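Right after this comes subunit A.
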Amino acid sequence: MILTLFWAFPIIGALFTLFAPAFNARARWISLICAVMELYLVLQAGTGFWSGHLASLSEPGKFLTYGISYSFSMDGLSWALCLLNAFLTVIALLSSWKQDLSAGFWASFLFLEGAVMGVFLAQDLFFFYIFWEAMLIPMFFIIGLWGSENRKHAAIKFFLFTFFGSLFLLLGILALVVFHHQTTGVWSWDMNILRAPNHGLYAILAFAAFVVGFGVKIPLVPIHTWLPDAHTEAPAAGSIILAGVLLKVGVYGFLRVLLPAFPDWGMKALPWLGGLAAINVIYGALSAMAQMDLKRLIAYSSIAHLGFCVLGIASRTAQGLAGGSLQLINHGLTTGALFLMVGFLYERTHKRGLADFGDLVSQAPLLTFFFGVTVFASIGLPGLNGFVGEFMSLSGMAKVSLPIAVVGVFGVTIAAFYLLPAFQAVFLGERKPASVSPKVFDLDLREQALLWLLIIPMFVIGLHPGPLLNIVGPAIGKLIL
Partner candidate 1 sequence: MTALLLRIAPLGSGISLFGGVLGVACVGLFKKINVGLVRVLGLLSLALAAVFVFAHPATGSISTLLQADAITKAWCAVFYVGALPFLIAGTWEDEVAVLLLLGSLLGMTFLAFSANLLMLFISLELLSLPVYLLVALTPAKGKPSWEAAIKYFFAGSLSAAFFLLGLACHYSATGGFLFAGNGSFLDQVAFSLMAIAALFKIGAVPWHFWLPDVYEASEPMLSGFLSTSVKAAGVFLLMRLGQYSQGSFISLLPAIGALTMLVAAFAALNQTRLQRLLAYSSLGHAGVLVLGVGAWLLLGANEKNALPIFFYLFSYVFMSNGAFFFLELTGVSEWKDLRGLGKTRPVLAFCFAALALSLAGIPPTAGFLAKFLIFWQAFKAGLYVPLIAASFATLAALVYYLRIVREMYLEEGVSTSKIAAGTGAVSLIVSLSAAYSAIVGFLPWILSAFQRVLG
Partner candidate 2 sequence: MNPWVWLISAALFVSGLCAVILRKQLLLMLFGLEIMISAALIPLVAQASAFQDSNGLAAALIILCVAAAEAVVGLSLILHLRKNKTLPDSDALMELKG
């Protein structure tokens, strides 16, 4: 029942926020309280994982019909991602705190949180898919209603593009289910027992369908072009959740559905997957170098960073899988923080171009400090979180295929080539005349607190990832080849 509460609670909260007139006026408070309570719920559930005596928390599935069963389960990986989700939702809500927004805005985030929780917890592919798709609707509204100039186009593009992927995902799921029925005569949608055939065109196509289905969300090159637009147009809070949480579900799908379903045959495809990921890394990084819009740049950097996640899990070694999973969390924190800060800048100046700023350090030293730390976390400076994930992912991939790992290492390097110049241009460069770049006030206490909340975990994970690895480890243990 507790697991149902995880996804249902935010959605009920959202409904309250949206529909109860008495609550409507205090929507932001209601939503914040719900989000914080949800965060508490998740933390509470995690005590077992911390202490290490709990491998997973699951509810007995209720068989419904046609093999569809209502079953949820939480292991270390799910827990970590749920925590990330709950945490970033709180951050995202607080990041827009001062803006004058209607109840729908606050409710959308709760909806989104609930849907993502569902994805992370569902064990039944039917429900997995439903939650997967349910994420689209609130995000569509977040981008389309509260985004910047070109928001409508971006929202539609986001929806259509990701729905395109979802159709393939649906075909992939059907392929697994139907194959299982053909071999055993039993209908089942349980992602823990569904297996694809070991060879043949059927398996290849099913695999490809999953790669496309999950790949759109990650996003994998070349089906990534929705992401820069969506990020650029989304409001800051939306970008935080989009990058911090929504991109994660694709990789999570790889970990939870794709890899277990193709135990033997998948082995052959792994180098291909790794190659795709390596392309992602390089492509995202090189493209980011050319961007002149901060949000667009960070969006492309997300493409590159998610490439490392896939790189790690495609290796299916202990360190690769752990690194890939860790990188999910890391990317959520760092990119979340980056988008948060760009959001602060945008809130102050309504600009986000690299050329629109300069010498911000003299006006906003604190912002510069936080941005700097986050940039270095993002380019994988050891001691900060980014390095641990990338290093483990790459060392996993090196075990499987050294050339791909080499490409990945180049990607690590290029990360500095786009983030640092951007950082310099905005925070250190020539001061722009006041007509171009209005005065920027430094962070207030709320904003500082939010950033500390994001940055402290960066240091903690960077220097002491042990506890997190212990939590995630058992969950991915069975995927190791």
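Candidates were picked such that all candidates are chains of the complex that A comes from, given by their letters.
The definition used in the following text is that contacts are C-beta pairs under 8 Å (C-beta built on N, C-alpha and C of every residue); 3 or more make two chains touch, one makes a residue touch a chain; residues count from 1.
Just so it is clear, the structure is predicted and the values come from calculations on it, not from any experiment.
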- Task: Any copy counts here: identify which of 1 or 2 touches subunit A within this complex.
- Result: 1
- Item | candidate 1-touching residues of subunit A, taken from the complex the two chains share | 64-66, 68, 70, 126, 129-134, 136-137, 140-141, 144-145, 151-152, 155-156, 159-160, 163-164, 167-168, 170-171, 174-175, 177-178, 181, 205
